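Shown here: the complex without one of its protein chains, the others still in place.
Right after this comes subunit A.
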Amino acid sequence: MNQAAETLTDYPDLEGAEMLRVRNLNAFYGESHILHGVDFDVKRGELVTLLGRNGAGRSTTLKAIMNMVGRRTGSIVINGNETLGMKPHRIPRLGIGYCPEERGIFASLDVEENLLLPPTVRSGGMSIDDIYAMFPHLYERRRSQGTRLSGGEQQMLAMARILRTGARLLLLDEITEGLAPVIVQALGEVLVKLKARGMTIVLVEQNFRFAAPLADRHFVMEHGRIIEEIGAAELASRRDHLNTLLGV
């Protein structure tokens, strides 16, 4: 099942090289046209956010990258590979881990089975021991049914299982949604550790206070387009403008 090596163009792991480039991306669910020419790119080792109001098209952008929407046009280059014509199961093998908004924990699998489920896509993933060290709660509950975990634990599990696979680009959709402040803080610490490990991260977030200190750049979406890019350094001066865009 694992044919990652053959489709992978191995770029030197240089900081600053381009990991993801999205150009004029249009996406459709059946007849509904959701993304209208999305443009952005992410450098290796960067953490960027996709911000926006409800329905702006942030989740759809991540799904379009994974080829999980109906139809797509434009260009999505991952690690130097054009992926628009790729089958859905080939895309993660370029070294991508996807954490869906609804978490996607499997009820028919226990916690450890959920954790071991995603196939390895590249070498260099975290070992199961590293993962249990990072998420001690998961170790304690490893024999429980996946969906018996609390919301926070399920979110940890959804993150943890893609760290094992060796993915170097993580697409994380609303990982703090509905979680208690202590858990949100713990997730923030996890992201800092992942960044230190050189992971590239695209974070879809509602919780701007969570995202602000972590991110290098913010992209604001509206009506299926990127309407604004704000670097971390400009954040303080453009805070009011951003609040207007997000409607908060």
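Everything below uses one rule, namely that a contact is a pair of C-beta atoms (placed from the backbone, for glycine too) under 8 Å apart; a residue touches a chain by one contact, two chains touch by 3 or more; residues count from 1.
Just so we're on the same page, contacts and distances are computed from a predicted model.
Peer 1: Would you mind picking the UniProt name of the chain not drawn here, from "Thaumarchaeal output domain-containing protein", "Amino acid/amide ABC transporter membrane protein 1, HAAT family", "Cbb3-type cytochrome c oxidase subunit I" or "Glycosyltransferase 2-like domain-containing protein"?
Peer 2: From the listed options "Thaumarchaeal output domain-containing protein", "Amino acid/amide ABC transporter membrane protein 1, HAAT family", "Cbb3-type cytochrome c oxidase subunit I" or "Glycosyltransferase 2-like domain-containing protein", the omitted chain resolves to "Amino acid/amide ABC transporter membrane protein 1, HAAT family".
Peer 1: Pick from A:107, A:182, A:196 or A:236: which residue touches the chain that isn't shown?
Peer 2: Touches the omitted chain: A:107.
Peer 1: For the chain left off this view, which of A:89, A:197 or A:223 is in contact with it?
Peer 2: A:89
Peer 1: Which listed residue (A:37, A:80, A:119 or A:188) would be found touching the missing chain in the intact complex?
Peer 2: Checking the options A:37, A:80, A:119 or A:188, the one contacting the hidden chain is A:119.
Peer 1: Against the chain that's been left off, what residues of subunit A make contact? List them.
Peer 2: 1-2, 4, 66, 68, 88-93, 98, 100, 104, 106-109, 113, 116-119, 121, 162, 165
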